[in-house]
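Structure first, commentary second.
Of the protein chains in this complex, all but one are displayed in their positions.
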Amino acid sequence: MTEVVSSPPSEPDLETQPPGRRPLAWLEVVWQAILPVILAVVTSGILLAILGRNPFSFYGDILDNGLLTDFGVQQSVVRMATLLLIAGGLIVAFRANLWNIGGDGQWLLAAAFVAGLAPGVVDAVGGPIGLTAMLLVGAGVGAAWTLIPAFLKAYHGINEIITTLMMNFIGINLANILVKGPFLTDKPGVPRTDILPLDQRLPLIGDPQIHIGILIALAMMVAIHITMTRTPLGLRLRVLGANPRAAVHLGLRPKRLIFIAFAGSGALIGMSGAVSMLGDWGSFRADFNPAYGLLMVPLVFLARLNALATVAFVALFAVIQIGGDTATREADLPTDFILVLVGLLLFFMAVTEFMRLRRIRRSRFQAQAESST
Amino acid sequence: MSTSPDTSGTATSGRAGAAVPAVELRGITKIYPGVVANDSIDLSAYHGEVHGLLGENGAGKSTLMSILSGMVQPDRGSIHIDGREVVVSSPRRALELGIGMVYQHLTLVPTLTVLENLMLGSGSFALDFRGSRTRFGELVDMLGARIDPNAVASTLSLGELQQVEIVKALWRETRILILDEPTSMLTPQGVLELQRVMQRLKDSGIAIIFITHKLHEAIEIGDRVSILKEGRRVGGVEPADLRSKAPEEIKAQIVDTMFGEGSAQLAGVAEMEVRPDEGEHERTVTGDVSLELTGVSVDGGVDEASVHDVSFAVRRGEILGIAGVDGNGQRQLAQAIAGQRHISAGDIAFEGRSIRRLGVPDRQRLGVRYVTDDRLHEGTVRDMSVAVNMVLKRIGQAPFWRRGGIREREIDDFAAKLVERFAIRTPSVQTNVGTLSGGNIQKVLLAREQAFDPRLIIYNKPTHGLDVKTASFVRTQIREQAEKGISVIVISTELDELVAVCDRIAVMSSGRLTGIVDNGEGARARIGELMLV
Partner (left out) sequence: MSNLFTEAVLTALVSGALLSMVPLMFASLGESISEQAGVLNIGLEGMMLFGAYAGFNGALYIHSSWVGLLFGALGGMLAAVVMVVLCVWMRLDQIVVGVALFLFAEGVTSLLHGAQFGDTYPRIDNVDVITVPLLHDIPVVGDSIFKQHAIVYLGLLGVFFVHWMLRRSSIGLSLRAAGETPSALDAAGVDVVRTRSGAVLVCGALAGIGGAYLSIIAAGSFTPMMTQGIGFIGIVLAMLARGKVLWVIVLSFLFGVSLSISTALQLAGVDISTDVIQMLPYITVIVVLLLFARRSYLPSALALPYFRGER
C-alpha cells in the first residue's frame, strides 16, 4: 500500500555525537540555554513595568527567596528533587518516542499510597527499611499505572497520548478516593492522610538542612544518562524512539521495550511522588495536585531529552517557582504570574530550538548534496 | 545521428503543424547549496508526442519535474507554454496551466475514495459528485480502464492506483502530462497496457514527458529522447533518427553520451543498462541445500499482503531470484525468513534445523542476513551516526559492548574499515546516516549485513534507486558472495536484474509462489507468464 512517509520529529540524536567531538558545541549549548532566559526575563520585565511593578526588585526577590537565603536554597533544592525525578521519568519514555502525558496521575497515585502507608509502615519496621520500602512502593504504583497504556500501545497500537491522559484523570480521582477513604486520618480538619512525624521522614544532610531526596534524584539522573548513552538497553530504546520500524527489523522486541520504557517512566515519576511525601509534605491532602508532570513535559523536550541538560533546566525552574512564590506576594500579584514567566520561557526556548533545527536542516542538506556528487 | 550536445531538442519537429512546442524550457538552472541540480537545461515537448527523458538517479530529472509542477522555483531560465512565457509559481498554477503530473511515489490519500481523491483541491465549496462521476466516466473510457469510483484508495491494487493517478493527472483539462518512472511497479503486461494508454493520450493531442532510467524504454516509448547527466542535458535523439536508425546503433550512441566515448564497447551495452541477453548465464550450483521453506504462510492482516503456502529450497552458493510485481508478498516472505515476522503455517529450516521459533538476533547469529528494501525507514536510523548504524544488529555484543558498556573505539574502528572497504562516501563515521546519499546508505546496509560471516543473505530490491555505478557494484557483490558459498536470495521487480545475476528465478503473485524458472533461454517469457497466474 501507499507508504506513508512519516517519521518521528527529526530530533538529531545528540548522544550519538558527544558534544566533545564537535568544537564549540558546548558554547552553542550554553548560548542556546541562556538566550531564551534573557528574552523571557526582559519580556516579563516589560509586562511587570506595565502593571506598575518594579521588575528589578521583582527579579531580585526571586533570586533572594529562591537562591540567596538558606530557606530559599533549602526549598529550591527540595523542589528540584521532586521535579528531577519526574523529568527523568519523562526522558525515559520520550526517548522511546512514547508520549507519557499522564505523569500527574502516576505521581499523585503513588504519593497517595506512600502517604497513606508510610506512617504505619515506618513506625512498624523502622526508618531505613520503612523509607526504602516506601520509595519502592511509590515506584511500583507509578509503574503499575502505566501498564494499561503500555499494553494498549504494544498490542493494539492505540495512541498513548489518549490513554495516558485518561489514566491521568482516573489516577487523580483515585488518589482522592484513597485519601478520603481507606487512608483518611482520624484527626479533624481537611481530609488528609496521617502525618508522618518529622523525625521519621527522609534523613537530612548538609547545612542548610536538606533531605536526601536530591541525592536520590541526582543519582537517578546520572543513571539515566549512563543507561541512555552507554548501555544496550539505552540504544535499543533510542532506536525504538527514532525509528520503530527499524526496531522491528533489528529484532529489538519492540513490545517488550514499550513495557520497559513505560514502566521505567512510571517508576521514576512514582518515586518522585514518594520522595515528595516522605521528605517534604509528610501527608497527602485531598484535592492536592501541583501538576508538576505537565510542566516538565515541554521542559525535558527542550532540554533535548538530555539528562544532564535537564538538571540545569530543572534547577532554574525550581528557583523560579520557589522564589516566585514569595516575589509575587511581595509585588501583590497572583502567584500565577510565574506561569506567565514560565510560559514565555518555554516559548522562547521553542523558538531558539526552531532556529537551531533550521540550521541543522540546512547543513544536513548541504552534506547530502556533497556526498551525492 | 544527433546525440551531439549542441542539439537542444528544440529544433523543428518532424510532425507537421506542431512547430510550437506544448512546453518549452529555456536555460533552466537550479542550484542547491553545494550542488547544481539543473544546469541551463533546454527541453521541448510537442502535442501528440512522447518525449523520453533519460538519466540516472541524481541526473536532475526530479528537480526538473519539480520545477515544471510548481513545487520548486528555478534560479534562472524560463518556461514557455504554447509559445507564451509563464511562471509556474505553485502546484496550483501548474494545474491551471494544464500541467498534470504522475509521481513515482503514489500521491493518493489512502483513506479517501477514488472520486474524493480526484475532487481534492477542487475550487467549489460543495463537492459536485454527479459532475465528477461523469468526468470520471469519460476519462476512464478514454484510458480503457475499469475502476470503481467509490472504492477507498487503500483497497486498490498498485496497477489500479496508477491508473487513478493518471486519471488524476488528466482531471483538469491537462495538455501536458508528465510521467515519472511509471513502469517501475508494473508487470510486463502492465507496461504494455500503459503504452496503449499513452498512445490514446497522444492521439488526443496531449504532450507527454516520460521520465525513465531505462534506456530501452526511452527509445521504445519515446518519440524523441533527451539525456540528462549531472544536471545538464548532454544529448538527445530526434524523432527522425529514432524512426530511421537501428535500435542497437542508437543505444550504443546513447551509452557513449552517458558514460563517455567508447564505454559501449568497453563494458557492453548490456551491462550498462542491465539487460543481458538470455541464455548467457551459465553456472552450475551443486552445494548442499541450506535454506528450505515448506508450506510457509504469513498472515499480513488488513494492511499488508499475505503469503500462502510457499515452498522452495536454496543451495549453498546459489542465487535464487524472486520476481513479481511489488506488494505480492515478497517483503512479507523476506521478513519471515529474517525472523521479523511470525509464520502462521509451515516451517523454515536453515542448515538442517528448524528456525521458525528463533528471533532476529538468533538467526543473525546463525548467519541469516536481510538487506531491506526500505533503507531509510527500516534499515537505518537516520539521526544516528554511520558507526552506530553499522553495529545496530549487534547491540550488546562483544567486542562493541563489554560488561554492558559501549566501546566507542571498537565501533569506530570497525566502521572505518567497512567505510573504506565499501568506498562509502561520508565525511566521517560520526556523520549521521540520514545525510548520506541513497547509494551510500545502501552501501552501509550491505556492509552491515555482509560482515561477520554471513551464510544466507536476502537482498530486497538491492539496486532500487541507485546510480548505474553503485548498482553495478552491488550486483558484483552479490555474485562474489555466492562464489564464496553463501546462499543468496534476490527479490526484485526488475526482471533484467534478476536475469543478470540469478541461477534460478521464482515468481510470486498474490502471495503464492507460482513457479520457479531456471535462468536461461526463454526464462523471461516464462516469468512473464507466471506473473499472471
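Think of it as A and B in the order they're written, each chain with its own count starting at 1.
Throughout what follows, a residue touches a chain if its C-beta (ideal position, glycine included) is under 8 Å from a C-beta of that chain, and two chains touch if they have at least 3 such contacts.
All of these numbers come straight from a predicted model, not from anything done at the bench.
In the entire assembly, the chain absent from the figure touches the shown chains A, B.
Considering the whole complex, the residue from A:Val41, A:Leu152, A:Ala274 or A:Val319 that touches the absent chain is A:Leu152. Residue B:Leu376 is the one among B:Leu376, B:Ile395, B:Ala471 or B:Val507 that touches the chain not shown.
Among the residues B:Ile31, B:Leu120 or B:Ala451, only B:Leu120 touches the chain that is left out of the figure. Even with one chain removed from view, chain B keeps its contact list with that chain: residues 66, 69, 71-72, 90-96, 101, 103, 107-112, 116-117, 119-127, 129, 376. In the full complex, chain A makes contact with the omitted chain through residues 2, 4-7, 9, 51, 99, 101, 148, 151-152, 155-159, 161-163, 165-167, 169-170, 173-174, 176-177, 180, 294-295, 297-298, 301-302, 333-334, 336-344, 346-347, 350-351, 353-354.
FYI, only the chains that are shown with their structure count from here on.
Chain A and chain B have Cα centroids separated by 46 Å. Residue ranges of chain B in contact with chain A, taken from their complex: 32-35, 58, 105-106, 108, 110, 153-154, 161, 303-304, 327, 338-340, 359-361, 364, 370, 372, 374, 377-385, 388, 392-393, 395-396, 401, 404-406, 425-427, 430-432, 434-440. Within the complex formed with chain B, the residues of chain A that make contact are 1-5, 7, 10-13, 16-17, 21, 229-232, 235-236, 238-239, 242-243, 245-246, 248-253, 362, 364-373.
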